[in-house]
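This report concerns only the one structure given below.
A single protein chain has been omitted; all remaining protein chains appear in their positions.
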Amino acid sequence: METLFTTDKTRKLIPIIKAFIETNLYPLEKPETLNGNFSAIEPTLKKLREKVKEMDLWGLALPESLGGKGLTLCEFGQISEILASSPFGHFVFNSQAPDIGNTELLHKHANKELNKTYLDPLSKGEIRSCFSMTEPAYAGSNPTRMGTTAVKDGDDYVINGHKWFTSSADGAAFAIVMAVTNPDAAPHKRASQILVPLDTPGYEFVRNIPIMGHTGDSWASHAEVKYHNVRVPQSNLIGNEGEGFLLAQERLGPGRIHHCMRFIGIAERSFDLMCRYAVNREIKDGVTLADQQSIQNFIAESRVEIDACRLMVLSTATKIDKEGSKAARAEISGIKFFTANMMLRVIDRAIQTHGALGMTNDIILSYWYAHERASRIYDGADEVHKVSLAKQILKPYRNA
Amino acid sequence: METLFTTDKTRKLIPIIKAFIETNLYPLEKPETLNGNFSAIEPTLKKLREKVKEMDLWGLALPESLGGKGLTLCEFGQISEILASSPFGHFVFNSQAPDIGNTELLHKHANKELNKTYLDPLSKGEIRSCFSMTEPAYAGSNPTRMGTTAVKDGDDYVINGHKWFTSSADGAAFAIVMAVTNPDAAPHKRASQILVPLDTPGYEFVRNIPIMGHTGDSWASHAEVKYHNVRVPQSNLIGNEGEGFLLAQERLGPGRIHHCMRFIGIAERSFDLMCRYAVNREIKDGVTLADQQSIQNFIAESRVEIDACRLMVLSTATKIDKEGSKAARAEISGIKFFTANMMLRVIDRAIQTHGALGMTNDIILSYWYAHERASRIYDGADEVHKVSLAKQILKPYRNA
Amino acid sequence: METLFTTDKTRKLIPIIKAFIETNLYPLEKPETLNGNFSAIEPTLKKLREKVKEMDLWGLALPESLGGKGLTLCEFGQISEILASSPFGHFVFNSQAPDIGNTELLHKHANKELNKTYLDPLSKGEIRSCFSMTEPAYAGSNPTRMGTTAVKDGDDYVINGHKWFTSSADGAAFAIVMAVTNPDAAPHKRASQILVPLDTPGYEFVRNIPIMGHTGDSWASHAEVKYHNVRVPQSNLIGNEGEGFLLAQERLGPGRIHHCMRFIGIAERSFDLMCRYAVNREIKDGVTLADQQSIQNFIAESRVEIDACRLMVLSTATKIDKEGSKAARAEISGIKFFTANMMLRVIDRAIQTHGALGMTNDIILSYWYAHERASRIYDGADEVHKVSLAKQILKPYRNA
Partner (left out) sequence: METLFTTDKTRKLIPIIKAFIETNLYPLEKPETLNGNFSAIEPTLKKLREKVKEMDLWGLALPESLGGKGLTLCEFGQISEILASSPFGHFVFNSQAPDIGNTELLHKHANKELNKTYLDPLSKGEIRSCFSMTEPAYAGSNPTRMGTTAVKDGDDYVINGHKWFTSSADGAAFAIVMAVTNPDAAPHKRASQILVPLDTPGYEFVRNIPIMGHTGDSWASHAEVKYHNVRVPQSNLIGNEGEGFLLAQERLGPGRIHHCMRFIGIAERSFDLMCRYAVNREIKDGVTLADQQSIQNFIAESRVEIDACRLMVLSTATKIDKEGSKAARAEISGIKFFTANMMLRVIDRAIQTHGALGMTNDIILSYWYAHERASRIYDGADEVHKVSLAKQILKPYRNA
């Protein structure tokens, strides 16, 4: 379907990727896969990764210099929606968080040696990585409060701290750790990002945190970790000292587009499941759920809400492509809470339409219902984004 | 501000029109004007119409052959938003409903003589018109049920019926009347549209209906009328017999864009008033409403909701421009309820922010609160559009 | 219908009052009455007041010493719901705000002479009164900020200030004016309540404020007034100096019950109109709105929401009856926003069900839609009550 955002590349790529996912990934949606350990399905997914490489579809989000296709953020966003229709889509195409963000970060801000040692195998999918920022002791709504420190000692940094929601740490080769290096600087200039190989002594993997009843493992996990006098060379610094938040902010622009398009992909698939079920579920002879106004209301409201979000996210992506993340800061705050809430409403309606079946893992909806609830929390809770957006809007009024 | 939909024409026209409205129309927003009779302000507005003509801004929605600027629907939509920031904007630019719709209808479907007698002075703003469809005895949700009949007698039609919400009939020169001419045809092919000069014997102007406490007059009114053996020549038929619904449907595509962009213009102005008031209203020393999270939430939510609606409506307009109304039928249903509800939420939040002042006619919000409630009813109630949209969505699923 | 709150008195009174209102007041609901000046209908209502006296139903909210029936707050609350089913109910039974509150205030806190001169004719319905607190220059969310002052001069107070929403000032005999008498005291102890006869020199009636397009007059109006060196004897003080907020607070407990039960009465009547219309409005042969799930959803949701509010308000009234207003402070905050929002939702659904008719003044719903929007603002905006309730809830947690 042609839209305002269709380009030659999306026109060509989307149907191929869509077909690949429907054929290869939808059949993997079984209770044992969704509820089980990721490591059990990983061999299967790795074989599919090879297939993706053979089809020359690898690393869609990668910069051209790393073998990517040179897609704009808006183009990749449209593809990301398709990948998200399966919980395995991004992984199989090596476009999964947090590796996609770390790839971009290293590419732009790491020195040559780090790039050779870490970025190269990461972009090939040979290793995985994680991003270690959130701390249990400090509210995420104020990221400048942070307990983890990196103190210079000789040529090294010595890192101490306690983190959680270091997603995908289980099995990762390295972490990008956010730590306070300049405690006396202004709040936003205190922290730096430092690459820490996870076989470094002093790194403690505490546990994969059980989330909504599911502990998970490997890529599909959220770890609690500790850093006890973890020593890495100062050359492992990404960017400059004190730029931790600046780089995090820079990462967030494209990151939000990725997240939001993923939300839209999930919503769109849930919508499709809802419609399919509605026309097939008979409630009396010759009458299906699709004939019920309450269900029709679900469908009509979901349709416009999904479409509105997609337009919002892709027009924000276009703005980032043209003017950069900073110019689109307000839009980036807005789409996050707007799209996450939409996704959760659509999933909820799809479950309600499915009745008892919707609660089960015989269908994917319950998986998303549980796990995607986090979308209103991570990467800025709704309440934080609303305040942030309002302040940006009100600033010129205050100065008027 | 450049957007995805900006063109050379909108880039040039919008700032001029915006400035005109802010300078000339905002100052007219006084209690006596908003609550009083339109006829009292009409002389002032007529002078401004002359000014508009002098500035070569007349008839922005007119086809080029009638002196218009050849704007696409999407271009006019963007201008319509600006016009809607004042309740007098569309009138002063001769782009007001129902004349704008009647103009297009006559232009496309009326014979030469009708065009000469009626379309010509209408497009010049010398006369006004109305559209007479809704009937008190029949639910609007099913337009094929209609009591008004037009029976052939010699060369004439003889029309009998009872209509209401024949908006702007007070002072209009003619009505386009929807009447059943072919009672034995399929439901959607029973009615025709017939032009009836309002000085024809048998036409009874019953009253301007009091709406939300306001009776109004002239253009700003909603009449109840009766047709008692009203006789007009058969050459007053618009299009062909039995095409009444087809023509109404055709009218609705652009008509919805006009309505929805008007809703967006009202929402945007309400949003601006909310922000202005929030930064200025002190609640304790040095603390204003703008510092309150509840108000910040209003502002952030309103911002994304307005922007999402605008993208939806303008992308629908673009689709109509490219592929015609029929291809965009689902989108046209969707934007109507989505945008009307958004507007009412934004007005409501703006009133709540203004507190007691918001209830008064010292500010325009209460006027919109009362009068724009109709937006969820006319031109298809929310409930009707949702069912209609859902059915279109579900059709391919049923046939699968 | 027997409920948890039925008493012998309500069992006897309610059916009589209900029948009186349906017979005598419902027929007065005409566009010209609802949109017109209250003074035009006042003679009719005054005759009905005589009838009420003859039936020994006068002053249901009065204390027994003033000829009342000794109803508990919970009992009067139940009757207040019935009175509210007509916009004229409270007035005809002399239970209308603000007189009902002023009556109670004078009865408890004014000296004998004031009581003789003002309370006596007020309780007999011979004069009317008003309460002059809100000021345009200060946000109502923080009542301790106030510009009006009362300065002692000899035996008098000299009052200067600017008020608005001094409801029913038009035609009132006196106002209870809130003014700062002790500017150096703690914020909550600065103001006093002083009775000001409205024929006192220096009192300026600026205007009746147009609200939602309706200016109104007499009892049904909201005035802007000014006090220019208005001089009254110090014996006109109500209670003690500095007790202005204390008395206002005391007034609020019962006042909120009155308001909330009025909201419930309006919601219940709107609900009844919605159900009546739904079963009668045909949308195709033999199918009415009552057969549509969207309308059924409106009805089911409204039913439980109204019932829940009534239980909340009457159980709060019971608590006030037993333990006093102070003990029920949290509940009093809670019911205000909960009930006002419920009422507005029910009115909105009833209008939507009525379609175009719902917008007109041919039915009372549009009157309530416009005028009752204020319920979320006056007497504490939603946002203020939520913060206040939350703080009360959180206090013991903070201290834990």
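Note that the chains are named A, B and C in the order they appear, and that numbering of residues resets to 1 at the start of each chain.
Following the convention adopted for this analysis, contacts are C-beta pairs under 8 Å (C-beta built on N, C-alpha and C of every residue); 3 or more make two chains touch, one makes a residue touch a chain.
Model, not experiment: these values are computed from the prediction.
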item: Options A:215, A:235 or A:249, residue touching the unrepresented chain; value: A:215
item: Of C:301, C:321 or C:379, the one touching the omitted chain in the full complex; value: C:301
item: Option from A:141, A:182 or A:200 whose C-beta touches the chain left out; value: A:141
item: Which residue of C:13, C:196 or C:290 touches the chain not shown here; value: C:290
item: Interface with the unshown chain - residue positions in chain C; value: 3-4, 275-276, 278-279, 290, 293, 295-297, 299-301, 303-305, 307-309, 311-312, 315, 318, 330, 333-335, 337-338, 383, 385-387, 389-391, 393-394, 397-398, 400
item: Hidden partner chain, residues of chain A it touches; value: 31, 34-35, 134, 136, 139-142, 145, 164-165, 209-215, 281-284, 289, 292, 294-295, 351-352, 355-362, 366-367, 369-370, 373-374, 376-378, 381-383, 386-387
item: In chain B, positions touching the absent partner; value: 292-294, 297
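By definition in this document, only the chains that are shown with their structure count from here on.
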item: Interface composition of copies chain A and chain B: same or different, split at half; value: same
item: Label of the chain whose CA centroid is most distant from the centroid of chain B; value: A
item: Gap in Å, rounded to a whole number, between the CA centres of chain C and chain A; value: 52
item: Chain centre separation in whole Å, for chain B relative to chain A (CA means); value: 43
item: Multi-chain contact residues (two or more partners), chain C; value: 292, 294
